[in-house]
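Only one protein chain is missing from this complex, and each of the others stays in its spot.
Chain IDs A and B follow the sequence of writing; residue 1 opens each chain.
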Amino acid sequence: MTRHSLTVTGLCAGYGDTDVLSGLDLVVPTGEVTAIVGANACGKSTLLRAMSRLIAPRRGEVLLDGKAIHHMPSRDLARVMGLLPQAPIAPEGITVADLVSRGRHPHQGLFSRWTRRDDEAVAAALTATRTTDLAERPVDELSGGQRQRVWIAMALAQETGILLLDEPTTFLDIAHQIEVLDLLTDLNETRGTTVVMVLHDLNLAARYADHLVAMAGGRLHVRGRPDEVLTEGNVRAVFGLESRVVTDPVSARPMMLPIGRRRIAEAADGRSVDPQPTGSGAPATSPGWVGTAP
Amino acid sequence: MSALDATIERLAGARGRRARRRRLVVLALLALVGSAFWLTLSLGQSYTPPGEVLRVLFGEPVPGAGFTVGELRLPRALLSVLAGASFGLGGVVFQIMLRNPLASPDIIGISWGASAAAVIAIVVLSLSGPIVAVVAIVAALAVAVLIYGLSFRNGVAGTRLILVGIGVSAMMESVIAYVLSQAPAWTLQEAMRWLTGSVNGARLADALPLLLSLVAFGGMIAARARDLDVLRLGDDTAAALGVPVGATRVLLLVAAVGLIATATAVCGPISFVAFLSGPIAARVFANDGSPLFPAALVGAVLVLVGDYAGQFLLPGRYPVGVVTGALGAPYLIYLIVRVNRSGTSL
Partner (left out) sequence: MSALSAKRGGAAGAVVRSARTRGLWLAVMVVVLAAICALSVAVGTRDVAWSDVLAGLSGEVDTIGQAAVAVRLPRTLLALAAGAALGLAGAVMQGVTRNPLADPGILGVNMGASLAVVVGIVWFGLSTATSYAATAVVGAGVTAAFVYGIGSLGRGGATPLKLALAGAATSVAFSSLVIAVVLPRADIAGGIRSWQVGGVGGATWHALASVLPFLAAGLAISLLSARTLNSLALGDELAAGLGEHVARGRALAALGAVLLCGATTAACGPIGFVGLVVPHVCRMLAGVDHRWLLPFSALAGAGLLVAADVVGRIAARPGEIEVGIVTALIGAPFFIWIVRRHRVREL
């Protein structure tokens, strides 16, 4: 699959008269999984929507392979960049195979007919998302996790080098969240797809992303590898929350444990545990426990 | 054969089966239209044998049947098919684009706008002929723009659009009622035409603007049929799949409004045909593909059969609009019940 570069320079964008993003610069690492995190209303969805051309920037540009995306014909853009938006609509009664086939739309002109190439792409997408057995079933009968995999399959059938996902794990229960994120990791490794996703769960983002982008107040606060970004200082700055960052024993990635006012275990000598540990001697909690950002 | 190839074969097979089923349904609908058309031509107050009907159709002068078939029945049947197809196609495009079967042009005021314009053109401005159709199209477009503009607040929400359309509908209806009341020379029949739609007194010349509109606007819609299919997935998803959402919507809406307005200018707002054709076609087609062409066919059948029933099958003569209105009413209620219960769209 051809490699494409995606860059954002000086982006100011928003809705109506208000700008949500002010002067944002970002280089999306090609071929890696990038997760965008931040508090509510920090602009992460706005950034994704600007990158996928759903909203036009007031200032600044989004560059795909060095060219501004806003001047590209829709079809050409859709062949390179796919998007899974927050609330996709599945028409009543549509089957999985039918829905995934819609992903071939950018590759079909006005008069082109369906070819074997299209079938191959659809089949490959179904296989990659392990939804082949569901092919003839109506989408509205599927579970949340299955449905999300089907939507990802549709984006896969588009055969794009870049895939953007807007909160793909919201509303899914934990098993399905892991299912979807594992799938995206597979895709990134086997197809080399550049994945950019907005996640609300900080710990899942740290576990699954190669590159983490933390936003606050419409600006980029920090970016880098998860172990660089997920520090107590950054959590405090981005989420306004005290925390302790430990190593997740399951994935060997950093994990954030939030510290509120209550339910803080006391040390054996009766004193409260210091919320600003100096070393790594703090005990880890039971593995698999997922912290949630506010 | 690898597992992937097996999947490909399966997909191709399923696709082929669906395509065959689709063709079958379309053929059945075409046959239905054809037989209804034939019935209208041959059986009325008197029976005309097929041979004579054919001879009239080919332009030969036939005593008796030449008038009955050629002057009375043929224009009526032709207008019914063309108007029905126009209403059906225009209606289903609206319903798909606004993602709600209740967002049909006859409920949100477009048909009423066209009818009001036609009535004003005929009564107040004393126009007649194809110019009335043009006036109706312009007015209907203006009404559509008005409804769109009034429902625009940080983007258009479907719910607000439908409600604004209901309000505009009420205004248009009042305008029609007022203009009609100021034209005492009119008979009840004429009034009925502009309030519920009728093909009474059809002339062959009226069919021409309808045919042109169907070809022109229908062609525009056909060219974008695939994009429309993808629009059903939501604006964001469609944009991500390369559909120029804004431009496509405008184009399709203009074409749909054009179809509805022309048909209304000739026959009046034939009640419910625009509303019913899409859902009926969707049920018959069972989501096997684009319901555009089937909806047009269903519309043609509804008007043909409705007019025939209104003339010969019911006690008393009713214009087609009353028949489709009365028969369509329970189905309308049923559809609302279904929509509400399942909470889904077309």
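Brief remarks on what is shown
Convention: contacts are C-beta pairs under 8 Å (C-beta built on N, C-alpha and C of every residue); 3 or more make two chains touch, one makes a residue touch a chain.
What you see is a predicted model; the values in this text were computed from it and never measured.
The chain not shown here is in contact, across the full complex, with B.
Considering the full assembly, B:Tyr178 is the residue among B:Trp38, B:Phe67, B:Tyr178 or B:Phe312 that touches the omitted chain. Contact with the undisplayed chain is limited, among B:Thr48, B:Ser213, B:Thr237 or B:Ser271, to B:Ser271.
Across the entire complex, the residue among B:Gly88, B:Pro209 or B:Gly325 in touch with the chain not shown is B:Gly325. Note that of B:Ala142, B:Ala170, B:Leu211 or B:Ala247, the residue touching the chain absent from this view is B:Ala170.
Residue-level contact of subunit B with the missing chain is found at 102, 106-107, 150-151, 153, 157, 159-160, 162-164, 166-171, 173-175, 177-178, 180-182, 188, 191-192, 195-196, 271-272, 315-316, 318, 321-326, 328-330, 332-333, 336-337, 339-343.
Note that only the chains that are shown with their structure count from here on.
By the touch rule above, subunit A contacts subunit B in their complex via residues 15-16, 52-54, 74-79, 81-94, 97, 99, 102-103, 105-106, 108, 110, 114, 116, 119-120, 122-124, 126-127, 132, 135-136, 140, 155, 158.
Per the touch definition, subunit B reaches subunit A in the complex via residues 3-4, 7-8, 10-12, 14-15, 99, 154, 223, 226, 229-230, 232-234, 236-237, 239-244, 286-287, 342, 344-346.
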